[in-house]
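Some notes on the structure that comes next.
All protein chains but one are shown at their positions in the complex.
For reference, chains read A, B and C in written order, and residue numbers begin at 1 within each chain.
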């Protein structure tokens, strides 16, 4: 099978090429790049030396000669390529935000500042978070060429962490997602924010109360909550001095029937056996919820999710905790932002579309360091 | 004036020696160390080469020959030294947790697992957060030898970030403090958690719902709230791959009269002018609250606090934000955990005690990198 | 085939388990650990969660039930296990220094402070640098159980960088190898040297003029030089603030017939066309020398080897340079210390021993970040 990757020289595109290189169903890759057309990818990233023959093409050439397409392009540029793929009746997996909002153009345009150009494409696209939409992805792909809106990096970890609580009605009130990302999340283009001396040995939040992944997470929460009340969402991303990984600490106020009456001393809440017991109960609920998911690991009680435990892998690790007062569940999730948060999840979607074992090409053990 | 530092070879103690070296009122330092008695501090940290003459003594020798004492010791070991200082009628500034809870032995022993040995010492001690207790520190020190319980690193940034909201009655509900610390916070003793390959290029929380700084922060919140309702507290510390600094992102649900009615599209809350305007109003309230504080900088609107802007300094930077729905205030604070979070604040307390300008020895501009 | 790994919970052992997990010829692994016997490896490294079933055994159990053995043990502990394997007539690949010196006990004992206990084992062992000894490894393994002394991390990059110059008689005088290693090279055991705050954001050499890899490199130089004069060696390792990778900058004074007469201005040597031309000539010689090696990449002229281009891979990248005066060749090599410098090379040796394609299980593209 020939995979086409348009936008192959950005960080996400290059990571995708690297993953697909080891995928047993991909016989060949065709790559496009606006900035480096005519060169080879190893000229851009010497890591690829001797591995990926062929020149970087333009997007039209890639679409014309591939069996399906991954697009790793800037937001707002994917619709015309998706359109071309639909014309050719080949699947199109978009790693930008362009197809993450289905036909909700109001939300997309409010946060991304652009209207839809091809509204009809968004009616047939599907948001590619397998843990939410696996069945729908499979069904759509079975009957026709499909457009996948591959999820954002933060929304992946945030959504997977909250889903069991939402589905089972544990949540009430406002959910706070406090996340920290490695700096590859900012992409390949140099800028002051990602200049080594400006971000090394330092941590800070950014776009507080304004990050574009907020509506995507909120929409996912609503989709999973079903008939349950949908909590409001507060989302704060941070930039941490590391290359890869997203850690999300998720605060989920519990519905009254799940709360523990806090122990206090001098007005200060104390840890207690009741809280411990309730934590175990919710941990088991989480473990059960994800027991058949190939890429979600609910960690054994006592462990805490950490980005270095999922490095270079497609896993989302989840650990279940509770604040000492027993009123708020604290879920920690860790993903590799470039894999489960981008390129790996795109490959997972590809596997689903084509009916391969979902783990194909994604089975490596997370790198230890 | 001769300053005695007992426990001078731990990270906090050594940082203190470094700060005091540049303090114009300190003529001499006497240092003690259990592990390195008889050696010089430059044998432990070559940074000090040629700077600090004299051998490391034992604690008794230091107390006997100094005009006042800093203690940078493990928790649970300070009471006897404090007792000795009171006998000698010299001030005692304790950088451990031993004197942070005044006479609330119940809370201290619930979280630190030890009873007080000398209860009477805790009746005359004062919690050394100048922005909360400056007047009381000054008054006590004017009349007798005083014991200062120098604040914990996390509680400093957390408390300063919430104080204006608490004092002015903005807060309602549960405050969440989500913090990330550099690895010097773990001290000088090697362990797996702080082994370079285990923590480099990775982020994770620890002691979720159980960290000992929780009751200290909660107590500070109550002290500042005064007659206002005291919000409950959830505190989660993280370990970030950097040497120094603590960033705290503090979520403060607003009391009804401070909330903005959220704008929504498709059930998803949107940023709005009203939220912007309310943020400016609260920003100004914060700026006014701290206008006379020498070490608290409320950043101009549009900036976000970041640990690299306070590096190697005694500042606490604060930035004021709001989630897009207008219901929750988001305050970000940044300190250097070793300075305002430990040694620098101890020097600030010393300056207060002795009636020096509070900024003496602490005026350096934060290191740029 | 069942692979036995004794010492599976050290960094090298665990990296080996990770690599073997993806190796198509390995059906099963049996693991031993002194410290964690009876637990599972996922309890030691949560990265392995759900991947490696079974408990950690003791070494004897592993040897008894495996088809061949990797030993990732501390120096000086391998001989008895090698002996046991020879008794069982199964191959033994040792990742410590114990079998790196063949029957040269004098050199081994001078640098490692221990005599050989089983001298006869060292007569039948072979130093497992495939680029030097591939044929011999293959021949020995064809006829009997073989013992492989897997090379040290520094010697791998240093030797591969100097081999073409030595084999072709370019070198004269003293070769200087100046190397920098990531901190995983120090292993899993916490110590002050590898404590995050002590080594982050800093670089320093260690064991200057005394590192144990010196005689191993010198021996390799002599082996490759053959009839050519054998240059003396100076080797200096540094610790750099990164997790993985070894960069070696190798200064090789050129024999008179290879030197360029330097251009000078005011006694200072200047870059020149002649030096450029000579560099191209030597570059081509290097490229030709390694043209059939699967894991050595001589970079195109103009590129410089960098550890982030071989990250998580078994490649040794080599770039060819010259000092501006044209008298000294400067070769830069980059490897991943845990892969080509340890576990990957061990797998490469395994592939050779069993007649598999040498690249089996080692074909991943180097991680981009």
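Just so we're on the same page, a contact is a pair of C-beta atoms (placed from the backbone, for glycine too) under 8 Å apart; a residue touches a chain by one contact, two chains touch by 3 or more.
Note that the structure is a prediction, hence the values are computed from the model and not measured.
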item	value
Omitted chain - touching chains that are shown	A, B, C
Hidden-chain contact residue, picked from the options C:8, C:69, C:171 or C:247	C:247
Contact residue for the chain not shown (choose from A:84, A:200 or A:222)	A:200
Touch list for chain C against the chain that is not drawn	104, 106-107, 110-111, 174, 176, 178, 180, 182, 197-206, 208-210, 214-215, 218-219, 222, 230, 232-234, 236, 238, 240-245, 247, 249, 251, 253, 265-271, 275, 304-308, 311, 321-325, 327-328, 330, 332, 334, 369
Positions on chain B contacted by the hidden chain, ascending	11, 14-15, 17-18, 21-22, 45-52, 184, 200-201, 243-244, 297, 299, 303, 306, 308-313, 317, 338, 363-369
Hidden partner chain, residues of chain A it touches	11, 183-184, 188, 190-192, 194-197, 199-201, 241-243
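Here, only the chains that are shown with their structure count from here on.
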item	value
Fraction-based call for chain C against chain A, same above half, different below	same
Relative orientation of copies chain A and chain B, as a Cα rotation angle in degrees, nearest 5	180
For chain B paired with chain C, centre-to-centre distance based on mean C-alpha positions, whole Å	47
Junction residues of chain A - those touching two or more other chains	200-201, 243-244, 306, 308, 311, 369
